[in-house]
Structure formats: C-alpha cells, structure tokens
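Of the protein chains in this complex, all but one are displayed in their positions.
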Amino acid sequence: MKKLITNVESCKSCKYCEDNCPKDAIKVNGKINSKGYPTVVVDEEKCIVCGICYNVCPDYVFEIHECEV
Amino acid sequence: MDKQLMKGNEAIAEAAVRAGCKFFAGYPITPQSEILEYLSWRMPEEDGVFIQSESELAGISMVYGAAATGFRTMTSSSGPGYSLLQEGISYIASAELPCLLVNVMRYGSGLGDIFVGQSDYWQTVKNGGHGDYRSIVYAPASVQEAADLVRLGFDKAEEYRNPVTLLSDASIGQMMEPVDLPKIIDHDPDKYDWTASGKGERKFNRITSNMYYMDNFDEYISKKYKTIEENEQLWEEFHTEDAEYVLVAYGISSRISIEAVEAVRKKGIKAGLIRPISLYPFPVKAFEGLKDVKGLISVEMTKLSQMAEDVALASRMKVPVYGITGGTELYEVEDVVESILEIVDGKAKEVI
Partner (left out) sequence: MVIKSKPEACFVDNKYCPGCGHGIINRLVAEVLEEMGEEKKAIGAIAVGCASLMPDTFGIDCIQAQHGRAAAVAVGVKNCRPDNMVFSYQGDGDALAIGFSETMYAAIRNDNITVIFVNNGNFGMTGGQMAPTTLEGQRTTTSPKGRDIMATGAPLNVINLMKTLDVAYLARGSVDGNANIMKTKKYIREAFEAQKNKEGYSFVEVLSPCPTNWNKSPQDSMKHIRETVVKTYEMGVYAERRGDNA
C-alpha cells in the first residue's frame, strides 16, 4: 500500500500542504524542528496519498513510499 | 609557415582562429572593428561561432558562458567599450576561467578619440573591475608579436585558468606588416574536469566565484598570482648594459624609443631601453640588474604617465623617474630625443 512519508526536518511551516490537502489530513502543528519551525502532522486515517502535498511543498518534505501491508 | 602581409587587427583575429578559438562575441568600436569583421566570416569557416552582441556587456557575458564550457573564446574592444567589459572580466577571473581579451587602445577618457594612444594602461593592467583579481596582460610592438602573443595568451589563460588581455593600440592594430602564422590547432574542450558541460557521470560543477567553495581560498589565490608574477615576466632590453638613462616603453612607443636610443647614443648619451612585453606581471626583474642609472624614462602615449608608477616601483623608488608623454598622433623620434636631452640637462621634472 502507498504511504506518505514526511521529512519534517526540511519543513518551514508555510502551510501550503494544509491549504491544498483535499481531505484536510495535514496540520502544521507538530514538533518544532531544528530550524525552529513547527512541522507537518499527517492524519493517516484521512490521507488518501494523492501526492498533492508533495507537489505544493517548496521544501521537499513529502515522499510517497510503497509499503508491504 | 605562410608569410603574409596583414593588418595588426586581422593578424590577431587569424591567430585566434589558428589557436583553436571557436567562439567570439563582440561589438563594433574603432579601432578594433577589423577583428570583429574578420571573424564574422572566418569563424564559420572553421566551424566556430561569431556573434555580434547587442552590447559589450552581453558580449563578455557570452564569452563567460563559452569559457565555462571549456572552449577557447575571446572578445575584443577599445576604450569606452573596454570599460563595459569590466563586470564580466571580474566574474571570469573570479570563476577562474580562461579566455582572451583584446583592447586595441585609443586615446583619452570619456568618448576620447580614435587616434593613437595608450590611455588604458591603468584600467587594463590594474583591472577596471571589482575585487581581488589580475588579468595577465601582454603588449605587442609589432603585427608579428600580436599574432604570437595571441597563441601564448590562450595557452597561459588555460595554464593559470585566468583571463589574458592583449593590450594593443590603434597603431599596431591598423598598420600592415608581414607576419608568419602557425598552423591551426585543435583544442579539446573536454580535456578539463572543471567545465560546465553537463555533469554526465561526474559530480556537478559550479562555475562561480571560487571563494565560495574553497576553504583556503585566500592563500590559494595569492599564491596563484605570486606564481604568475614570478614565472611570467616578459621583456626585451636594448643597450641597458652600460645605460645611464633607461627608457621604458611598450607597444608602439617602444619602436620609436629604440630609434631615440640609437640617436642619443650618437650624441654620447648612454641610453638604453627596457621594453615590457608582459605588463602584468610587470617585468621587475629587468630592473634588478641596472647599475649606475641616473634616470628611468617612461615613454607612453598618454598625458598622465600611467606606467611611470610601475617603473618607479620596479626600481624600488631609488632612481628618478621621468615621463615622456604623447598621444593623438605618433611622436617623432626627434621629439623623444629632445625630451631625453632635457632630462639629461636637468631641465625636466620627475614624474613621481
């Protein structure tokens, strides 16, 4: 199954993912990374792994992986 | 070898083609336009590229890009146009790229005039652009030497990864003389590993100010220029062995100065001549052997004795330095002789 992976260390809190997520599955209110930015949190229940967050992110935070069930 | 009668400017252009230069971008300005005109038809004959750029700023930028690819490239200009090249020259030197620049000097500041002159010594030799860099500068005194220095210039530019400037002038550029030109050579643009050529299987290259990515840059760059200063001084001497008055002149002025030296020797004055061929590095070694010299005389077609400062430094300020100036028209030998006699008679003021 496909899974969304986040590299929160690269996140700069712009919230473009939050704005563009069609399922309201992303919030930028997670732990603060070493750069000082609150980072993305993905609600895996809601996420459909559409990849829009990857596309709108200026900082290459998101990856999509194929994982064994 | 095929000896032929050529204009100085055309000899420079043909010598560049024969040195494997494949890209020229430039803009018309008198008295260098023959270089542009010649290469407009000659470059395509050798599968090279000629572009008449929209400005000197664009032309030097194209040369910057071309130099980054590893190809042999050049531009040429004069006076006001050479001023516009300075931005690009600083970038090219900062990124340590090889290329050949030609400044066929005219006379004066501002628009100045297209007459003979050597007014761009300071700008060309001391650098008109910003920052810590030098361009190796060669000054030809004949059409043959102009052609020879083009070949040497391309070689030295690559040896040191540094721009080289040929500082010619309106007289050398416009006069016709017989010239031997070497056979054309192929230059392999892929022989260096630093080029912007597509990363292929290697790590990507960044062509930019090398200071960004080099830990010991300050030490490295000062060593590079010290090496050039130690190894690349070129000059010729005439009658310096017993000379009490040594003329120092480059390019067209040196040809008149030789005659003046011969003329004053007939009057019993022990005169000699040092002819710098490299202006950067300035041939300070030529001055080390001088003994019992009563005066150094910088002979230049400029009103402000621009080279005289370097002459004074080369002699460690131990000898009086005089200047014989000119420009807008060639000085006659008699004029230079007269000025030398005034100096010998103690009637002239020191420049510095």
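Note that the chains take the letters A and B in the order they are written out, and that residue 1 is the start of every chain.
The criterion applied here is as follows: a residue touches a chain if its C-beta (ideal position, glycine included) is under 8 Å from a C-beta of that chain, and two chains touch if they have at least 3 such contacts.
Only a predicted model underlies this, so the values are computations on that prediction, with no experimental measurement involved.
Listed by label, the shown chains that the missing chain touches in the whole complex are A, B.
Only one of B:2, B:188, B:201 or B:292 touches the chain withheld from this view, namely B:201.
Checked against the full complex, the one of B:7, B:22 or B:270 touching the unshown chain is B:22.
Listed by residue number, the positions of chain B touching the unshown chain are 22-23, 25, 49, 51, 53-55, 57-59, 61-71, 73, 87-88, 91, 95, 189, 196-201, 204-209.
One chain of the complex is left out; on chain A, the residues touching it are 2, 9-10, 12-16, 19-20, 37, 51-52, 54-60, 63-66.
The rule is simple: only the chains that are shown with their structure count from here on.
Mean C-alpha position of chain A lies 59 Å from that of chain B.
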